[in-house]
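Subset of chains shown; positions unchanged.
The first chain written gets the first letter, and so on, giving A and B; residue counts start at 1 in each chain.
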């Protein structure tokens, strides 16, 4: 059975927006690179859904998170993709992480969260500065809620300090980005395969 | 004319929630301390409003931000108050900061943002760990969008590592918290007074 990856696009814009999403462009690159390793990919744009504020897995009427959560747990790989605003992850990204806080209590009888065995990678785009900080916050939050982080698990692009160019408007993807994307895809697929074949042991083992 | 303070409560819960807000308790302490210095105070709970995703000052139909923005700019002091989730500020807090990103372009003819001359302080509560990081992120974001940060501008409470006690459920407010709140109020009122009397000079001065 092939590995499955799900990318969550945390842009502030809905799909109806006329502006192309830089975050989408980075996700496309990652998806293509993962496909080359036999990974099945999928994307959800979080802004298209009503992800209610809260820290449980179901916040009641109108909450779209339960469906998204099912897709996250139905995949072996999570790609958390976010634009940078004020040097930080988007509020839409933070909202999704908060909802995964519930995983902390959702453990099997050996103390393993529902997310265990899954691998997470991070994609970050911005006009300028902030990618390392975003990956730091995301690695920590995703690791806290049970995800495993492969070597070099971030692909990012940002322009020069105080720049205003969007990744989606670059004529060509810089070689360093392509290299980082390939590395991310290769490492993520490898590690997801290892963990799928041999899940973490539980308490008492 | 007395100084005015506005606190934005970034809890994930609306006012309709039956659970008391720990963030509200901290805001109350700060408001009382500020009142003692003659500051007029007010609070808005962000989760009660429809703050649309985006980075402009008005995201169109149904957006409650323009009214909140007017209140922020109508005050001399902003108290950004947030719970900690996953060691980080809430998504509701991040949403409000993103909307203030628009201040970067909203400058007078001498290059000063609309927010200039205003002072910001930070309040943080959580079951456990994360207050320093939250204040770091908030200081940076608020400073980037034009606010001035007085000495010791954060009041916080968190429990012991991996604890589950809420601030709102503590029988007594710890003395160290009261001391920090008093310091914050004293310094914030002092600095806001100085800047109100003598605004930052603009470009060319």
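The rule we apply is simple: a contact is a pair of C-beta atoms (placed from the backbone, for glycine too) under 8 Å apart; a residue touches a chain by one contact, two chains touch by 3 or more.
Worth saying up front: this structure is predicted, and the values here are computed from it rather than measured.
Novice: How many subunits, all of the same sequence, make up the entire complex in this structure file, 2 of them being shown?
Specialist: Full complex: 4 copies of the single sequence.
The working rule: only the chains that are shown with their structure count from here on.
Novice: Would you mind reporting the rotation angle for the C-alpha fit of chain A onto chain B, rounded to the nearest 5 degrees?
Specialist: 180
Novice: Taking each chain's centre as the mean of its CA atoms, how far is chain A from chain B in angstrom?
Specialist: Distance between chain centres, rounded to whole Å: 29 Å.
Novice: Can you list the residues on chain A that touch chain B in the complex?
Specialist: Interface residues on the chain A side: 12-13, 47, 53-55, 85-92, 94-95, 97-98, 101, 137, 140-141, 144-145.
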